[in-house]
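The structure under discussion appears below in the form of C-alpha cells.
For this depiction, one protein chain was excluded, whereas all remaining protein chains were kept in their positions.
Letters are used for the chains, namely A, B, C, D, E and F, taken in the order the chains are written, and counting of residues starts over at 1 for each.
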Amino acid sequence: MQMMPQMGYDRAITVFSPDGRLFQVEYAREAVKRGTTAVGIKAKDGVVLLVDKRVTSRLLEAESIEKIFQIDEHIGVATSGLVADARALVDRGRVEAQINKVVYDEAIGVEVLAKKICDYKQTYTQFGGVRPFGTALLIAGVERDMVRLFETDPSGALLEYKATAIGAGRSEVMEYFEEHYDEDITLEDAILLGLDVLHSITEGRFDVDTIEVGVIELATKKFRMLDREELGGYLQTIRERHAEEEKEES
Amino acid sequence: MQMMPQMGYDRAITVFSPDGRLFQVEYAREAVKRGTTAVGIKAKDGVVLLVDKRVTSRLLEAESIEKIFQIDEHIGVATSGLVADARALVDRGRVEAQINKVVYDEAIGVEVLAKKICDYKQTYTQFGGVRPFGTALLIAGVERDMVRLFETDPSGALLEYKATAIGAGRSEVMEYFEEHYDEDITLEDAILLGLDVLHSITEGRFDVDTIEVGVIELATKKFRMLDREELGGYLQTIRERHAEEEKEES
Amino acid sequence: MQMMPQMGYDRAITVFSPDGRLFQVEYAREAVKRGTTAVGIKAKDGVVLLVDKRVTSRLLEAESIEKIFQIDEHIGVATSGLVADARALVDRGRVEAQINKVVYDEAIGVEVLAKKICDYKQTYTQFGGVRPFGTALLIAGVERDMVRLFETDPSGALLEYKATAIGAGRSEVMEYFEEHYDEDITLEDAILLGLDVLHSITEGRFDVDTIEVGVIELATKKFRMLDREELGGYLQTIRERHAEEEKEES
Amino acid sequence: MQMMPQMGYDRAITVFSPDGRLFQVEYAREAVKRGTTAVGIKAKDGVVLLVDKRVTSRLLEAESIEKIFQIDEHIGVATSGLVADARALVDRGRVEAQINKVVYDEAIGVEVLAKKICDYKQTYTQFGGVRPFGTALLIAGVERDMVRLFETDPSGALLEYKATAIGAGRSEVMEYFEEHYDEDITLEDAILLGLDVLHSITEGRFDVDTIEVGVIELATKKFRMLDREELGGYLQTIRERHAEEEKEES
Amino acid sequence: MQMMPQMGYDRAITVFSPDGRLFQVEYAREAVKRGTTAVGIKAKDGVVLLVDKRVTSRLLEAESIEKIFQIDEHIGVATSGLVADARALVDRGRVEAQINKVVYDEAIGVEVLAKKICDYKQTYTQFGGVRPFGTALLIAGVERDMVRLFETDPSGALLEYKATAIGAGRSEVMEYFEEHYDEDITLEDAILLGLDVLHSITEGRFDVDTIEVGVIELATKKFRMLDREELGGYLQTIRERHAEEEKEES
Amino acid sequence: MQMMPQMGYDRAITVFSPDGRLFQVEYAREAVKRGTTAVGIKAKDGVVLLVDKRVTSRLLEAESIEKIFQIDEHIGVATSGLVADARALVDRGRVEAQINKVVYDEAIGVEVLAKKICDYKQTYTQFGGVRPFGTALLIAGVERDMVRLFETDPSGALLEYKATAIGAGRSEVMEYFEEHYDEDITLEDAILLGLDVLHSITEGRFDVDTIEVGVIELATKKFRMLDREELGGYLQTIRERHAEEEKEES
Partner (left out) sequence: MQMMPQMGYDRAITVFSPDGRLFQVEYAREAVKRGTTAVGIKAKDGVVLLVDKRVTSRLLEAESIEKIFQIDEHIGVATSGLVADARALVDRGRVEAQINKVVYDEAIGVEVLAKKICDYKQTYTQFGGVRPFGTALLIAGVERDMVRLFETDPSGALLEYKATAIGAGRSEVMEYFEEHYDEDITLEDAILLGLDVLHSITEGRFDVDTIEVGVIELATKKFRMLDREELGGYLQTIRERHAEEEKEES
C-alpha cells in the first residue's frame, strides 16, 4: 500500500480521501484479511459454514476458539478478523433475533438479521469517536424454504453468495469455487468441498480439533455444529481422496 | 485533483476552503462517481429507473445487489455510491413515508420526500463528527398525475430532471440523452432508451441478472420491478437492434 | 488570496486571526460569490426579487431550481450560495413566521424575521463543531405600508438596501444600480431594471425558464411569483429595447 | 504583529501564552479596532452616544445600520466590531433588563446591566469550543440621579469613563478628549464635542444619514435618538464653526 | 522563559510536562505577575488590603477600577490579574457566603470561603476545555476573634500570610516586609506600612484616586473601604515622612 | 519496534493502521508483558493460579501486593499489568457475579463471567476518549463439574488453556509447559509444576511472602488461597528437588 498520497485522509472514518475512499474502512478490511479463513457454501438441501481455527499450541483448549456462532435456531454465523469485535456483533445479532421474536412472535428472517447487523456496522463508518468493526461475517440460515448465505464486511455492505470465503486465503478459495462449485451440490458434498479447500489453504494441517463446521439442513431448518465423530468421518474421506490423488500423481 | 493548495481544508466538513468550497462534500461526490451507473427517464406515461449491477462473479447471488428500492407504493429510488450509506438513506426515506401516512393520512409527495432526504443529507455537511453520505439517489414517483424524477447528491442539493444518471459514466449518459431524449417518449421506449445507454456504457456486457429496472406507470401509480421475463423481452429487442446496426455498419 | 500568513487561523470559526478576522466566515462568503446572481429592487409601489437560475441542460426541469421562496404571505426570499444550506435557512424562516402567528396572532414583521434568521446564522460563526452557512439571502416584504428589502451574509450581518444583489456579478450589478436606480421607480420599471441588469450579467442568455421573478405589491401585501406569461411579456420588452439600442449603436 | 513566537498559543481561548496572555481575546480586540467609531461623553445634565455609520452607498438604507440600541427606557448602548455579535449582546442585555424588572419590580441599574453583559463575555474567554465576542460596547444611562458611561471589551473587562471611544480612531479621539473635555460640560456642548471629534475622524464626511446620536437627559431619565431635524441643527453648528475656523486659519 | 523544550506540554491544562509541571497554570501566574500590585497586612487589631489601581487617564472614572471587593460583612478580597476572571471569582465567593448563611444560619468562616474558592480554581486546572483563572486573590477577614489573611494563585493553592502581596512588584514588597514587618503592628501602622511600600513600588505616583484601601477591625468585625478623607490623611503622613527622609538624606 | 511507518496510526484506539492493526491495543499488551508473571494450570481435580509478586523491599507488606483475587465463591482471577486497571476489572467482575446471582438466583458461569469482562474490555478498544485496559487476566473456576481456565488480553480476546501464563517470562513458561504439562496431572502436582516454573523464572528468588497461590478443587468447588503453612510445604518440596538435581548435576 502506497503511503505518501494519503497524507492524513486515513486517520478518521469521518474523512473521505480526494478520490472518495474511506481509508479507515479499508484498513479494517486488512484486519479481516489477516484473520482466520472462514468458508460458506450453499447446497440444494442446506448450507454449511467451515472455519480453520489455526490452533497452534496443544495447551490451548481448541473449542474455546469460537469462530462459528449460533444466532438463532435457524441462523449461524462464521467470523473472521478481530475476535472481540466479532463477539460484539454476534451479541448484537442475538439481541436483534430475540427482539424480533418478542415483537412479531416469529423467527427473524436471515436477510432482515443480516441487514440489521450491517446497518449497525454502517454507523461505525460515519460517526466520529469510534472505529469500524474489524470483522467480516458469513451469515447462513434457512428462510421460507430457501437457504441463504450472506457476507458482510467492515463497511456494512451486504451481498449474498452461492459460495464464498472471508479472511486469509479468500482469493484462493474464490478461484477454487469459481472452477469447482456446482449449484446442484448436496450438503454432504458441500461439506467435502469446503474441507477440500481448507485442506489446500492449510496445506493439509488440520484435524477435528482445528476445524469447526456448522450446518443447517433445509429439512430440519436447525443450525447445528458437526460433532467430532461426524467431522472425523468427513476428514477421513478427504484424507483418503488426497492420498489417492497423490498416488495417481506419482 | 491538485493536492498542494488544499493544505488541510479538505479534512473536515466544518471547514470551508479559501474559495468557499467544502472539499469533504466534493470527495464524497467522488465516491458516487466510482459507483455503479443508475439511469432515470421520464416518459409521457410513467417513469423508469435502470441500474447496471456490475455482477462480476457467478458465485454472487445477483439479486442481493440491490440498487433500486421501493420507498412507498408510488415511489422508487435508484442509488449509486457507498452501498451501506444508500441503505441508511433508503431506510430514512421509508420512515418519512410512513410518518407522513400516519400524520396526514395520505401518501407522501415525491418532492416532499426528496426534500426530507436532502435536508437530512445537508445536516451531514454542516455539523462536525460525521462525514457526508457517499451516495447519490434518483427518486422517481407519481404525484398529482405527474411523473417526477429527482436527483440528489452528497451535498443535499436537489434537482428534477427529464432524464439523468448517477455513478460511473454519468457524463456519457447525459451527452447521449441531450441528443436522443424526447419528452413525448412512451414508457416502453424510455426503458429501451435506458437499456440502450447501459448497453453502450457496459459495452454490451449485461443480461437479466445484471440489470435491474423499476417502473411507475402514470395509470397505476404503482412502483414495480420488471420481472425476468419482461426484462428479457426488452433485452432481446436491444440485442436485435444492435445486431442490425452492426450488420448495417458492416 | 494569499496563503502563507493565515497559518491555520482559517481552519475553525472559533479562531480569530491576528488582525481580528474570522476567515471561515470570509470563505463562506466566497461560496456566495460563486453562487447564482439574485437581485432585489424596492419600488414606490412594491418590491421585486429576480434570479438567474443558470439552467444549462435541456434535461433539467428548470422549475426545480428554486432560488426564490415564499416565507409567509407577505415575505419572499431570494438565495445565493450553497443550495442545501439555503433550504435549511428558508425552513427556519418559515418556522419562525408560523411561531409568530401562533404566539402573537399576527403576521411576523419583515425586519423581525430577518433578524431571527441572522441571529441563527451568527451562532454558526461563534460555536465550534459547525461551519457557517454558505448562503446569502435577500429578504423582501411589506410591513406597516412600507416595502422592505434586507440582505444577509454568512456572518449574520443584516443591512437594508433600496436595490442590491448577491452572488456572482454582485459588484457589476451594484455599479449599474448606483448609476440607474431611482427611488421613485414603479414596480413595473423595477422589474424591467432588474431584467436589464440580468440581461447584461448573462450576456442576454436567459428566457422564461431560466429567470425567476417574485414580487410583493404594496397594495395587496401578497408575495407572488410572476407566471410564465407575465414574465414573457417583460422579457419581450427587454429584448425589444436591446434590439433598438443595438440598432441605434450600429 | 510578530508571528514567530506565538507558535500556537493564539489558536484557542483556553490557552495562555508563556507570558500569560490570551491571544484570541487580543485578536478579538483587533476586530473592534477595525470597527466603526463610537463615542460616549458624560455631561452635567446627561450623557450622549455618537456613532459614525460609514455609509458608503446611496443604495443602502442608512437607518438599517444600527450602531446605537436602546436596552431599557433609561439605558442605551453603542457598539463597534462584528455587527452580528453586537446584536447578540444587545439581545442579551435586553433580556437581563426584562428579567430584573420582573424579578425585582424595578428598572435594572446601569452598572448591574454592564456587569451582567461583561460576565457573559468573560465565559466566552474561558471555555473551549467558542470564540470571544468581537465587539466592544459603550453602555450609557442614568442611575440614582447620576449619569453613567461604561465601556466593555471582548475580555469582559469593564471601566467607567467621563468620555471615551471604541472602534477605529479610538486613540485620536481619546487624545482629543484628554485635551478638550471638561466635566462641567452641558449635554448640548457634549453633543457638539462628539460631533467635532467625528468631524475630524471622518475628515468632515458625514451628514444626518451617516451619524447616529442617542442621548439620556438627567432630568427625563429617558434614552432617545436625536431625530433628523435636531441632528441637522447640530451639524449645521459644527459646519459653521469649521468654516469660521478655516476662514480664521487662512 | 526558554521556548524549545516545552514542545507542546504547555498547550493544555490536562498535560503534565516531563518534569511534572502544568505549564498552563504557570502561564496563568504570569498573567497575575503582570497585574496591578495588591498588598495585605495583618495587624494586632485588624487586617488591611491596599491596591494601586494604575489609573492612567483623567477621563477614566477611577472608582470603576475595582480591585478590592466585599464578599461578606466580615470578608474582603483584593485581586490581581485578569479583571473579568477576578469578577467571576468574587461572584462565586459571594454566592458561597450566602449559601453558608442560608444553610448553617451563620456567617461563613474566612478559611472555609478561601478553600471553596480554591477548590473551584483547582477544577479549572484538571479538566479539559477550559483554562485556569488568570487571577490571584488576597482574602482578608475576621474569624473567631482572629484576623486571617489568605493568598490564592491560579493553581488553587492556598496559604496564609502575616503580610503579603500579589501582582507586579510582589518580590520587592515581600523583601520589604521581611525586613520591616512586625507582628505587633497596629492597624494604623499597617496601613502606613502598606502605603509606604506602594509609595516605593509606584515611585510616589499615587493619590486618593489611584489607591484603594479596605480594612477589617478586630473590634467591629466589619469590612469597610477607607473613604477619601481618611485615605487623604494617611497619604499626607506618608508624604511628610518621605519629605523628611529626603531632607535627612540631603 | 520500528518507529517510522506508524506515523500516527498508533495514537488512538479509534484508528486502524494501513495493515489493519490497532497499535494502542498492541502497546497495552506491552504493559502486560512488563507485568509480574502469573501462571494458571488445570489439573484433573482442580485448577491453580500462581503469581510471583516481585517483592523487593522488606519494608513492604507483601500481602498488600494483591495479584490473585476472588471474584465469586467458585472463581478466582490472577492479573498482570497495570495494577489499578486490574483492580477496576476485578471490581467489574465481582459486580457481574452479584448481578447474576440476583437476577438468575444462581452462581455465574466461569465462561459467562469471562465473556462479560472481555466485552467490557472490547468497548475500551473501539470508542474514543479512553485507552484500553493495560491488564491481562487468568480466570479460573469450576463450572458444571469441569475446571475452566481462561486468559484475556487488552483487546478483549478470550481463550481457554490447559496451562498458560501472562506477564514477564510468558514465553519461557509456555515452552516449559509444552514440554512438561500432562493433562492427567493432579492438583498437587500442578501446584508443584507451577512453583517449578516460577522457580526457574525468578532464578529461585522466592519464598512464602513473594508467591501467591490460589486453588479451586473440583470436589469443593471453592476458591481459596493457600495459607503460609501449606505454601511453605510446597516450597520445601521444590527446594529439596532442586538441591537433589544440583547434586546430581555436579
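Keep this in mind: contacts are C-beta pairs under 8 Å (C-beta built on N, C-alpha and C of every residue); 3 or more make two chains touch, one makes a residue touch a chain.
On a predicted model such as this, the values are computed, not experimentally measured, just so you know.
Chemist: Looking at the whole complex, which of E:Tyr27, E:Phe177, E:Phe206 or E:Phe223 touches the chain that is not displayed?
Modeler: If we include the chain that is not displayed, E:Phe177 is the one touching it.
Chemist: Kindly state which of the options E:Arg34, E:Arg54, E:Arg94 or E:Lys115 is in contact with the chain not pictured.
Modeler: E:Lys115
Chemist: Write the list of chain E residues that the hidden chain touches.
Modeler: Listed in rising order, the touching residues are 5, 7-9, 13-22, 115, 118-119, 121-122, 125-129, 150, 155-164, 174, 177-178, 181.
Chemist: Residue by residue, what part of chain F touches the chain that was omitted?
Modeler: On the chain F side, contact with the omitted chain comes from 1, 3, 10-13, 23-24, 27-34, 57-61, 63-65, 82-85, 87-88, 91, 124, 128-134.
One rule holds for everything that comes next: only the chains that are shown with their structure count from here on.
Chemist: Hey, which chain ends up farthest from chain B, C-alpha centres compared?
Modeler: Computed centres place E farthest from chain B.
Chemist: Please report how many Å separate the Cα centroid of chain B from that of chain D, as a whole number.
Modeler: Chain centres of chain B and chain D, defined by C-alpha means, are spaced 57 Å apart.
Chemist: Per the centroid of Cα atoms for each chain, what is the distance between chain C and chain D, given in Å?
Modeler: 31
Chemist: Going by the touch rule set out above, which residues of chain A reach two or more other chains?
Modeler: 13, 128-129, in rising order.
Chemist: Which word fits the touch map of the chains here: line, ring, star, complete or other?
Modeler: Graph shape, chains as nodes and touching pairs as edges: a line.
Chemist: Could you list each pair of chains that touch one another?
Modeler: A-B, A-F, B-C, C-D, D-E
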